[in-house]
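Heads up, one of the protein chains got dropped from this complex, but the rest are sitting where they should.
In this document, chain identifiers A, B and C correspond to the written order of the chains, with residue numbering beginning at 1 in each.
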Amino acid sequence: MAGFDKVVGSYEEAMAGIEDGMTIIAGGFGLCGIPENLIAEIKKRQTKELTIVSNNCGVDGFGLGVLLEDMQVKKMVSSYVGENALFEKQLLNGELEVELTPQGTLAEKMRAGGAGIPAFYTATGVGTPIAEGKEVREFNGREYLLEESIRGDFAIVKGWKADRYGNVIYRHTAQNFNPLAATAGKITVVEVEELVEVGELDPAHIHTPGIYVDRLIVGTFEKRIEKRTVTESA
Amino acid sequence: MAGFDKVVGSYEEAMAGIEDGMTIIAGGFGLCGIPENLIAEIKKRQTKELTIVSNNCGVDGFGLGVLLEDMQVKKMVSSYVGENALFEKQLLNGELEVELTPQGTLAEKMRAGGAGIPAFYTATGVGTPIAEGKEVREFNGREYLLEESIRGDFAIVKGWKADRYGNVIYRHTAQNFNPLAATAGKITVVEVEELVEVGELDPAHIHTPGIYVDRLIVGTFEKRIEKRTVTESA
Amino acid sequence: MAMRVARELQDGFYVNLGIGIPTLVANFVPDGMEVMLQSENGLLGMGEFPTDETIDADMINAGKQTVTAVKGASIFSSAESFAMIRGGHVDLTVLGAFEVDVQGNIASWMIPNKLIKGMGGAMDLVAGADNIIVTMTHASKNGDSKLLDTCSLPLTGKGCIKKVLTDLAWLEIQDGAFVLKERAPGVSVEEIKEKTQGKLIVPDHVPEMQFN
Partner (left out) sequence: MAMRVARELQDGFYVNLGIGIPTLVANFVPDGMEVMLQSENGLLGMGEFPTDETIDADMINAGKQTVTAVKGASIFSSAESFAMIRGGHVDLTVLGAFEVDVQGNIASWMIPNKLIKGMGGAMDLVAGADNIIVTMTHASKNGDSKLLDTCSLPLTGKGCIKKVLTDLAWLEIQDGAFVLKERAPGVSVEEIKEKTQGKLIVPDHVPEMQFN
């Protein structure tokens, strides 16, 4: 079934076609469930002037943070940033633009982008700085903001297991923004920890159906922990 | 964990509080995945003047069709109706009102209702009779309709397996509108085929998290087939 | 007609087939090519009808027929299903119609003064897909053309149709006209002209349809 085999042979092939100035939607929350190797490939390619849509921007030296090192990012669309010094420096210097977007609105913008919904209303942000320039409209006596959806030239996604058709499942809270990002890329690239046989994943429990996935690659992951918190072992 | 135990003891208890004139959102597609016994309970109660939001209206003598027998339904919000003679008769007599809604728009209206999104734009229906009276707005050079979300006083849902906390999974294509309906009821009632122990369902594969579910009951189901189509056995 | 539609398939296409003639297309998928059928009630990877032994009330397609799922299928909610459709992720949609016109409008769900049963998923399908093939008879039983200058019936979608396959011809809609691309075997250009009410452009050479 060659036509549905999404597996590519290398990270180079996985990110083929990425160009300066493109918009990239990335899955992940903090450093959890981030497409580590696809980000590294973007760094290797030195693609510039990127707009990156991702809840966070990694940390110094890891995750999306590495794309700051060579000034590859023009703009971040995120809900929470600045966990790293380089980010702060570039922001203060005006070398980097940030569009802060409430986390739920960001998730819904990705989902809407993938689902052919150009805009939706939400109460989130009414009366706050993020309402500036946006339509406010009343439904049933309450005010809501109009928010437009987001699509990316590429979506980069980290899954757990996938089959060759691109059916993907995510592990624990590494799911987060990944299935949403997966729907919203003109080209959606997914990297996973394990390739399984077609038919092995339960059809009713696939998080991302293969129809959303253009390219698939199996990688190895560092999975760095940002805030290690433990209780004493019993 | 009494506070999270959603199981009720009877169908009477499951539908307690339903009143004349209420809006009921029902899961199911055709006769697949319909809350058979919850519908039967509504018939037994003879609640009248109901607005029912459901993709279809059952058939003569089964599914939502039984609510027509005693004129319990004032209005149907559906994408496809009229698989039964009584429905046609009541519609032609003006005893029943129908608001036809495209299937994808109906699904999204339920999801939006549950997700706190009062309205969204869709290209579906632009230039057709269903656009009448609705705002048309251009995004990126294309016209879209404004569609408002739907919430119900009750949502009635058919699941496969659930635990006492109300975590539900659906079986095969009996999923359809059920998880959407489940999010959109002020009171959401789910009937399932099997109750499993808390912890038995994989957290990553729960279709409807218990937070959406108010009442849960285990039933037995006829599961009538509307269009039996088979190939010759090998 | 189903055989001609099958020629438009490409390996790896996700396809939504409407009820009726479109469903037959599944029988004519060329050897060595695979397509995956989407059914809008929430199934990607629809398989054949079940046997008496495997029939399952919980496994149906958008036409409410009992079906099976192929290996590698996925099953999801109606909202997810229409996210795929509305979001333009389906590669090809094939569906029937009462009328199409030179502006790419389609009427397929409502005949005034006849009982209206509803549009089901048709409005979402025509609004969501870039690549749609309408399959229908060229004219009604009374001989009235269904390829019109302006649809007379209430629309299902506006300006969304580019390809029409009838029992007589394969046509594409371009710049406010039907362009005659192929004739069905044994059908004359004259007959097609006669039965097409909307503006028709006939190139110098109109080949007969070829089938795989």
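One rule holds for everything that comes next: a residue touches a chain if its C-beta (ideal position, glycine included) is under 8 Å from a C-beta of that chain, and two chains touch if they have at least 3 such contacts.
The model shown is predicted, which means the values in this text are computed figures rather than measured ones.
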item	value
Displayed chains contacted by the hidden chain, counting the whole assembly	A, B
Which of A:Met110, A:Ile156 or A:Leu216 contacts the chain that the document leaves out	A:Met110
Option from A:Asn55, A:Gln72 or A:Asn167 whose C-beta touches the chain left out	A:Asn55
In chain A, positions touching the absent partner	29-33, 55, 78-83, 88, 91-92, 98, 100, 102-108, 110-111, 122-130, 160, 171-180, 207, 223-234
Where the missing chain touches chain B, by residue	1-4, 111, 113-117, 163, 165, 167, 183, 198-199, 203-204, 206, 209-212
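Just so it is clear, only the chains that are shown with their structure count from here on.
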item	value
Length of the line joining the C-alpha centres of chain A and chain B, rounded to whole Å	33
Centre-of-Cα separation between chain C and chain B, whole angstrom	28
Where chain A touches two or more other chains, by residue	115-117, 203-204
Interface hub residues of chain C, defined as touching at least two other chains	69, 75-76, 82, 85-86, 128
